[in-house]
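Missing here: one protein chain of the complex. Every other protein chain is in place.
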Amino acid sequence: MEPVNVRWYVEDVSAHSAPTAIAGLPGVGHVGKLVVDHLIHALSAVKVAEITSTLFPPQMYLGEDAVLRLPRNEIFFVPGTDERTPVIFLAGDCQSTSAEGHYTLAEGYLRVFDLLGVRRIYTLGGYGVGRMVEHPRVLSALSSSSLKEEVLAAGAVVSPEEPVGGIIGAAGLLVTLGRLHGMEGIALLGETSGYLVDPVSSTAVLDVLERLTRIRADRTELTDLAEQMMTEVAAIANAAMPKSADDLSYIG
Amino acid sequence: MEPVNVRWYVEDVSAHSAPTAIAGLPGVGHVGKLVVDHLIHALSAVKVAEITSTLFPPQMYLGEDAVLRLPRNEIFFVPGTDERTPVIFLAGDCQSTSAEGHYTLAEGYLRVFDLLGVRRIYTLGGYGVGRMVEHPRVLSALSSSSLKEEVLAAGAVVSPEEPVGGIIGAAGLLVTLGRLHGMEGIALLGETSGYLVDPVSSTAVLDVLERLTRIRADRTELTDLAEQMMTEVAAIANAAMPKSADDLSYIG
Amino acid sequence: MEPVNVRWYVEDVSAHSAPTAIAGLPGVGHVGKLVVDHLIHALSAVKVAEITSTLFPPQMYLGEDAVLRLPRNEIFFVPGTDERTPVIFLAGDCQSTSAEGHYTLAEGYLRVFDLLGVRRIYTLGGYGVGRMVEHPRVLSALSSSSLKEEVLAAGAVVSPEEPVGGIIGAAGLLVTLGRLHGMEGIALLGETSGYLVDPVSSTAVLDVLERLTRIRADRTELTDLAEQMMTEVAAIANAAMPKSADDLSYIG
Partner (left out) sequence: MEPVNVRWYVEDVSAHSAPTAIAGLPGVGHVGKLVVDHLIHALSAVKVAEITSTLFPPQMYLGEDAVLRLPRNEIFFVPGTDERTPVIFLAGDCQSTSAEGHYTLAEGYLRVFDLLGVRRIYTLGGYGVGRMVEHPRVLSALSSSSLKEEVLAAGAVVSPEEPVGGIIGAAGLLVTLGRLHGMEGIALLGETSGYLVDPVSSTAVLDVLERLTRIRADRTELTDLAEQMMTEVAAIANAAMPKSADDLSYIG
């Protein structure tokens, strides 16, 4: 078994080529994964390939009827419209189990992107700041400074100072190694606490991504998730807070 | 030395081919290992191959007369009867020392299964639930939903929700990678505390396995082990419990 | 992708050959890195090559305009003068993520040194002693005892007893493996607490290095850094100290 294995679900790869790839793998707050899983569902994207790897954890997943499967990442395709180009998505279960494996896997994804004619990659993720963030900013990192104006206009922050410590894993490697494959790359990282799966941060990332890609998709589910989370967090915060001044009026 | 080495103990491999393989390697509660070691002994299965690997721990084992040997997993064979097909067993000392090694070793076992003509694999193990379980359920995971009815009829649970977190190691990989080799696979996991070697859970797994395979074997030894364990656990629990209401009647 | 990748920034490598290499990678107190980064800047050295590796952490760095790049080490060149030979510098972001990777990376650096005609290597680093050191000594380790007199004359300590535990990582491996490539090697390690980035220790190492190589470079920046550090450490120490005897005179 090779370290990285690609299984195609379509006969004619060229019929599913797309200039734009959007990657959202598991990571901080599952911010990127939530966005990409949402878009695949809302746009009824079609699965075109599956990637398994000996660099993934040796942990098998249960599906319907308890059918067992390998951990996997998947490639989905959605055709273009008048408004926007065709898009492929990279989504799935996991990242590498080792430092070195991150490089090998990123090269594996890029070989698939090459076959599909990808010209630009968006990688989506979260940036943990260690506190709850009501209005998360979206930080960006670029394959080239020529992308700066476009990203700023879409509402993201472009700063050499943030994310502090750079970007770890596929969200960063697809941009840097993608450049060596002749692909433009834009990483979009939503601020998030780092403690919770965070659909609020995902919504902020999706806002920026939609402006950049002209993707439009019903986002009822993601919005519901985000509102539910905000309600729960508010309830927890409320329970932990002291009574307000009014409640203490008897003191006077 | 190759990562995985197979040494055959028989001249004619084809004379020991079997459509059914049963694997029970060390794991949670040693549930699977106890069942397979029991069956090998009770059925007087014959050793046909030995697998050593640089992916096993570098820990040598002592045998009779302090003769030292490599850590190893072994393949045993038992001929068919009117009631059931021939069976091979995978048993032994250990699993991989690294995440990546689990994939390599599972492929190694499957190459042996291929040579022996295996068509169906049972993998046996434990599922740790963090508390003592008096009547352990047996959870299953399948290579295909077509196996569902058969497994339900044998008394196992078939649910996409359990085991939570899927299955780690050989018990899961032999099912998922086995499917790529054209083999059916059924994982059977007995609920167990996760704290103790658990012959009670093994007995529950054996019950299901016997119904599925029509294997019949004297199980006096396993039953004795299980009764002994239940007595010991009851004694411990008793010692730790408060007196019953009757004992406290003098209070009134 | 190969484990170690070299990208050249010059057309004619031979035009940038130098008999002397000076390596200062991240390590204890960043002592070596501070010296080499300082010299590259002060001597306006020119970048001639960049080394990336799957053995570096999978952590991408942000540059100007948030442009993302791979972690990398770099080779810089500065021409010779009447006073001294041409010099190349090895500087950069990181060392290996694994024990075995240290050997592979050191061989990678030495292949570059071979191409550039290097005859002698200086490796610079820190030696953590677990306490603040006002006047750090510079400990040395050599590829050959024939270098002893020269190093002693330059003010370094030559002792088989220190650094206790030898030298870990590139600073040591470039000397030992370099010898197999026919290169002389001198490791210079400045004593440092091990708790702080330490420009004071770097200054001590630079003093010895300048005597050995006849490199002269404006060191205003490094001196400013060192003075600033000493002031801050003194302030902290002062705040933590009891008042002096004079302040306590009212007791009498």
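The chains carry the letters A, B and C, assigned in the order they are written, with residues numbered from 1 in each.
In this text, contacts are C-beta pairs under 8 Å (C-beta built on N, C-alpha and C of every residue); 3 or more make two chains touch, one makes a residue touch a chain.
Note that the structure is a prediction, hence the values are computed from the model and not measured.
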Touch partners of the unshown chain, restricted to the chains that are shown, please. B, C
Which of C:51, C:68, C:90 or C:187 contacts the chain that the document leaves out: C:187
Where does subunit B touch the missing chain, residue by residue? 1, 54-55, 57-70, 97-98, 101
Suppose we count only contacts with the excluded chain; which residues of subunit C make the list? 96, 99-100, 102-104, 107, 139-145, 148, 158-163, 165-169, 172-173, 175-177, 185, 187
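Here is the rule we use: only the chains that are shown with their structure count from here on.
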Most central chain, judged by mean C-alpha position against the global CA mean: A
Through what angle, to the nearest 5 degrees, does subunit A rotate to match subunit C on its C-alpha atoms? 90
Are the two sides of the subunit A and subunit B contact the same residues or different ones, given that same means over half of the numbers occur on both copies? different
Where subunit A touches two or more other chains simultaneously, the residues are none
